[in-house]
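See below for the structure under consideration.
Selected chains from the complex are presented in situ; the others are not included.
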């Protein structure tokens, strides 16, 4: 398992990590298998979506921030309940397939670390199960 | 890894793919393991839910379409931002368990390809890790 440090720069942000994950797979020399990404936080998550047009990321964040407003009928005193809820909606892990040493991604797909309570220093775990 | 072509027939649709996945497992002759489903798109996803009463699928789609309206405060010019958001909410991959050559599913569970920007030709990747 490899752990990577990430730094986010705003309160909510979709930080693309596609190259970072691809480079890790290349370094490990894995040809075929499954790659697990895991976020060990409770106010950040992971998703996949379009990485070509940044307005898609903007629309995803705006929509999530509208559905789950920063200030709502929350009891948690730290003031970041919205971030906890959004993280559970996106999820904390992703599985990706590896073929011929490369991530199997669709033409428009990128992998994104979802910051919902930034800016912060974050961690991402990467584990690979080699197909035999 | 096997790739299957799917055709969806409406703008938003939950297309059941349970038999298709089960048949792939049978063809591969896998007895015990984990089955990964992966959608290489950014406006379609995967979920599990009840396949007995079609009103459940209707209620899921109606509710998602109401939470994330087709026309909203979106900047992405292709007009399908809602589809991108719904896909991230459902997720692009599923893990299923295989026991004695069969998918481990609950009595009422079916596997659904979630079309959010159809009708279209789509792809689904299926990978199986055999338990040793």
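Labels for the chains are A and B, by order of writing; each one numbers its residues from 1.
Going forward, a contact is a pair of C-beta atoms (placed from the backbone, for glycine too) under 8 Å apart; a residue touches a chain by one contact, two chains touch by 3 or more.
Given the structure is predicted, the values throughout are model-derived calculations rather than measurements.
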Assembly copy number, counted for this structure file with 2 shown: 3
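One rule holds for everything that comes next: only the chains that are shown with their structure count from here on.
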Chain centre separation in whole Å, for subunit B relative to subunit A (CA means): 20
For the subunit A and subunit B complex, residues of the former touching the latter: 34, 47-50, 53, 55-56, 58-60, 62-64, 66-67, 89-91, 94-97, 99, 104-109, 129, 131-132
Touch list for subunit B against partner subunit A, complex: 1, 36, 38-42, 67-68, 72-78, 81, 84-85, 87-89, 91-93, 95, 123, 125, 127, 129, 132
